[in-house]
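Here the complex is missing a single protein chain, while all its other protein chains stay put.
Let's look at subunit A:
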Amino acid sequence: MLPEAIEAMTAQLKRVGNASSLHAAGRQVRRVVEESRETIAAALGARPSEVVFTSGGTEADNLAIKGLYWARRPRKRVLISSVEHHAALDPAHWLAESQGAEVELLEVDEHGRVHPETLRAAIERDPDDVAMISVMWANNEVGTVQPVHVLAAIAHDHGIPFHTDAVQAVGQLPVSFSGSGADALTLTGHKIGGPMGAGALLLARGLTPVSVQHGGGQERDVRSGTLDAPAIAGLAAAVSTAVREQEALERRLVALRDELIRRVRDAVPDVVLNGDPVDRLPGNAHFSFPGCEGDALLMLLDAKGVECSTGSACSAGVAQPSHVLLAMGADAAAARGSLRFTLGHTSTREDVDRLIEVLPAAVERARRAGLG
């Protein structure tokens, strides 16, 4: 966590009081919560009343997708990109399975981008029946940045609410809620050096999703539950710091990432870079290593002190071919042979040196072990 977030959070942990109470202690806590709300709003181009605190990205995505679907019934169509995080994809699938929704996965190109024409064509098949649209700001696996403001404008041509999961984007890219045109935007603390279990849904005024959880009526009556003031204070400090330092971080990470990509290509000539070559998250480098199993490569690199990630795993922990890569047209073998290197504010040139030092032998070995 960022020192600013730790400080803000620990200071608040020592205070008692419920932000919804009327007594003095409650008022003091409420002040912290409201100042946090204002800080986040200012950092992300939103109004304070548009900040709805949640327990993180998954809850914010669920609230936006389920809540807007329910609020817009009897409309049935939910348009969502095929490369969303499971936190957005799974609520949509659930709506289809048990709530009568018709979910349409928007196709992406080989870089993982949703083309504006794809969205327009999907809407125009039956615009009056579209309940909501959700397309992430930037992809968590391959790093591709979506043309969110263009997509949001198309949604608004038809008066349809547009949600974007910006969990990956905040702190890495310039993010303005009002500038994007989105009606709802998800962010979370732990991706920006804030606490885990704290996030928010930025929610345009006048838009009232049906609550997922009911109770005391906090947060515009769309997200009941006692506010976690220490976590909220930590979240606000992290958002504020991350946004303030975003431009410098982006500049540094883009240079480091491009060096990493160039040197990985030199070391392993047949490697394939996945995701948009230009419009990608500054800290993301995602590759397919032909003939290797991603998990084997991950294990070998981890043993040499290089930490990276493969895609997702099923609930038993068995690696699954990434739905993102499959949607981009990769075959199952390429999807299984992929690996993501993520650079953040602690990453250095020495980390890249270390990777390049151990990568060729690891790839060689993983190839010998084959695809299992």
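FYI, contacts are C-beta pairs under 8 Å (C-beta built on N, C-alpha and C of every residue); 3 or more make two chains touch, one makes a residue touch a chain; residues count from 1.
Just so it is clear, contacts and distances are computed from a predicted model.
One subunit of the complex is not drawn; among "tRNA-specific 2-thiouridylase MnmA", "3-isopropylmalate dehydratase large subunit", "Cobalt ECF transporter T component CbiQ" or "Cytochrome ubiquinol oxidase subunit I", its UniProt record names it "tRNA-specific 2-thiouridylase MnmA". Among A:Val16, A:Met299 or A:Ala332, only A:Met299 touches the chain that is left out of the view.
In the complete complex, the hidden chain is touched by one of A:Ile6, A:Ala71, A:Val210 or A:Ala319, namely A:Ala319.
For subunit A, the residues touching the chain absent from view are 295-296, 299-300, 302-303, 313, 315-319, 365-366, 368-370, 372.
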